[in-house]
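Please read the structure below before turning to the comments.
For subunit A:
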Amino acid sequence: MVKVLLWGSLADAADGQREVQVEAGTLRELLDGLGGNFPGLRAELERGVSVSIDGRIYNDAWFTPIHEDSEVVLLKRLKGG
Partner candidate 1 sequence: MSQIHVTTQINGDATEFLCEPDETLMDVLRDRLGLTGTKEGCGTGDCGACTVAVDGRLVCSCLMLGAEAEGRDVATIEGMATGDQLHPLQQKFIEMAALQCGICTPGILVAAKSLLERNPDPSEEEVRYWLAGNLCRCTGYDKIIRAVMETAADMRRAS
Partner candidate 2 sequence: MALDDTKKTRDFKVIGTRPDRPDGIDKVTGRARFGADMVLPGMLTGRVLRSPHAHARIRSIDISKAEALPGVKAVVTRADFDAVPDDVADILDNCMAGEKALYDGHAVAAVAATSAAVARKALKLIEVDYEVLPHVTDVDAAMKPDAPVLHEGRQQETVPKGMSPNVIARSEFGHGDIEAGLAKADRVVERTFRTAATHQGYIEPHACVATMSSDGQGDLWVCTQGHYMVRNTCAAILGLEQGQLRVTASEIGGGFGGKTAVFLEPVALMLARKSGRPVKMVMSRSEVLRASGPTSSTSIDVKIGMTKAGKITAGMAELRYQGGAWPGSPVDMGAMSAFAPYDLENVKTIGWDVVSNRPKAAAYRAPGAPMAAFAVESAVDELAKGFGLDPLEVRLMNGADEGTKASYGPTYPAIGLKATLEAAKAHPHWSAPLGENQGRGVACGFWFNFGGDTCVSLNITPDGTVTVSEGNPDIGGSRASMTMMAAEELGIPYEQVRTIIADTGSLGQNEVTDGSRVTFAVGLATIEAARAAKREMCRRAAMVWGIDEEAVDWEDGAARPAGPNAGKFPPMTLKEIAAIASNTGGPIAGHHEVNAEGAGVSFATHMVDVELDRDTGSTKILRYTVLQDAGKAVHPSYVEGQFQGGAVQGIGWALNEEYVYGEDGILQNPGFLDYRIPVASDLPMIDTVILEIPNPGHPYGVRGVGETSIVPPLAAVANAVSAAAGVRMTDLPLSPPKVLAALQGRARTEA
C-alpha cells in the first residue's frame, strides 16, 4: 500500500482525507487505484495531474515504480513557459 498526499481541494473530493492509501506499484496503478477508490477524484484525474514521487515530478510516465515508503504527492498539472 502506498500513501498519497492530496492537495486541499482534492481532499474534499476524497471524503475529506488529506492522505489516502492505494495499492500500487507504478504511477499508472496509482492513478487507476485513486480513481477506483475515490470516484470524486475522477474529474480532476481526467483533467490531468502531475505526481511527485520522492521529490521528483512526473507527468504521464505510467510505469514509474513507486515503493511502499515513497513520498507520493498529487499536484495540479504543471506547465512552463
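The candidates came about this way: all candidates are chains of the complex that A comes from, given by their letters.
Convention: a residue touches a chain if its C-beta (ideal position, glycine included) is under 8 Å from a C-beta of that chain, and two chains touch if they have at least 3 such contacts; residues count from 1.
Because the structure is a prediction, the values reported are computed rather than measured.
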{"item": "Candidate touching subunit A in this complex, from 1 or 2", "value": "2"}
{"item": "Subunit A residues within the candidate 2 interface of the complex", "value": "5, 7-9, 12-13, 18, 43-44, 47, 52, 54-61, 64, 71, 73-81"}
